[in-house]
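To start, I am sharing the structure in question, which I have written as C-alpha cells.
A single protein chain has been omitted from the complex, and every remaining protein chain is retained in its original position.
The block that comes next holds chain A.
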Amino acid sequence: MTALLEISHVAKRFNGVVALDGVSARVGRATITAVIGPNGSGKTSLLNVVTGFYEADRGSVRFNGTEIAGRPPHWIARLGLARTFQHIRLFEGFSVFDNVHVAAERRGTSHARRRAEQALEVVGLAAVGRQQADALPYGHKRRLEIARALATEPEILILDEPAAGMNATEKIELGELLFTIRDLGKTILLVEHDMDLVMGISDYVIALNFGCTLAAGAPAAVRQDPQVIEAYLGRPEAADA
C-alpha cells in the first residue's frame, strides 16, 4: 500500500493532559480509513493535528512526502487536504450553489461553475442549488459541507464525525456517498462513532485509546482485537450489537 498520509509518533498535550501519545498511522491512497476510539481517546485531536488546527508537540505528518506538521491550516488545505467539522460550518447566508462555487473559484476561475455543479451532483444536491444553505435539512447540510470540501479538489477528504446527528437512512446514504467519493479516486480519513457504519465502509481502521494506537488493520481484525474490545467495544457480545 502506498501511503498518501503518514503520521509518525505524533504527540500532543493540553496543559499536561495527554491527548496524543505517539500515534503513528498510514492512510493509503483511494481508501477509506476510519479512526475509532472512546470519547477523549484523541480522535479529533489527531484530525486537528493533521489539518493544522493543532500544532503537534512532536512527531511528523507527511502528505505525499511533504512534511505538513506545524503548518497553518490554509497552507495544508491548499496542498490537497480538505476537511469537514463535527459542528457543521457552512456559509449560511449563501445559496447551496454559492457555498460550493466560492470554494471551486479559489482553485482557479476556469470552469469553476462546472466544477461546483459536479461536486453538488456527487453529493446529490444539484437540484437544490438555488436554496439558501441554512434552509437545508440537517443531513443535506452535512452533504453540502462535503461538496464544498470536494470543490477544493482535495486528494484526501477528512471528515470529523460525518454521521453525527443522522438517522439510520441518512447514515446508509452517507456510506454510499463515501463509496462514490472513494471510487472517484479520493482518499477518505474519517473519525466516526457509529460502529456499524465504520465497519461497513472502511478499508482500514485505526483504534485509539488514551492517545495511543491500540490496533490498526482491516475492520474485521480490529473488531476482534481483544484490546479494542476491552477498551472500546466493551464485552464481546456488545461488539456485535
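Operating definition for what follows: a residue touches a chain if its C-beta (ideal position, glycine included) is under 8 Å from a C-beta of that chain, and two chains touch if they have at least 3 such contacts; residues count from 1.
In this section, contacts and distances are computed from a predicted model.
*Asks:* Tell me the UniProt protein name of the chain this structure doesn't show, selecting from "Sulfide dehydrogenase (Flavoprotein) subunit SudA", "Tol-Pal system protein TolB", "Phosphoribosylformylglycinamidine synthase subunit PurQ" or "Branched-chain amino acid ABC transporter permease".
*Replies:* Hidden chain identified via UniProt as "Branched-chain amino acid ABC transporter permease".
*Asks:* In the full complex, which of A:T31, A:T44, A:T152 or A:S202 touches the chain missing from this view?
*Replies:* The single option touching the absent chain is A:T152.
*Asks:* Quick one: say which of A:R83, A:K171, A:K186 or A:R223 touches the chain that got left out.
*Replies:* Among A:R83, A:K171, A:K186 or A:R223, only A:R83 touches the chain that is not shown.
*Asks:* By the contact criterion defined above, which parts of chain A meet the unshown chain? Give residue numbers in ascending order.
*Replies:* 73-74, 77-78, 82-83, 85, 89-94, 98, 101-103, 105-107, 109, 112, 134, 148, 151-152
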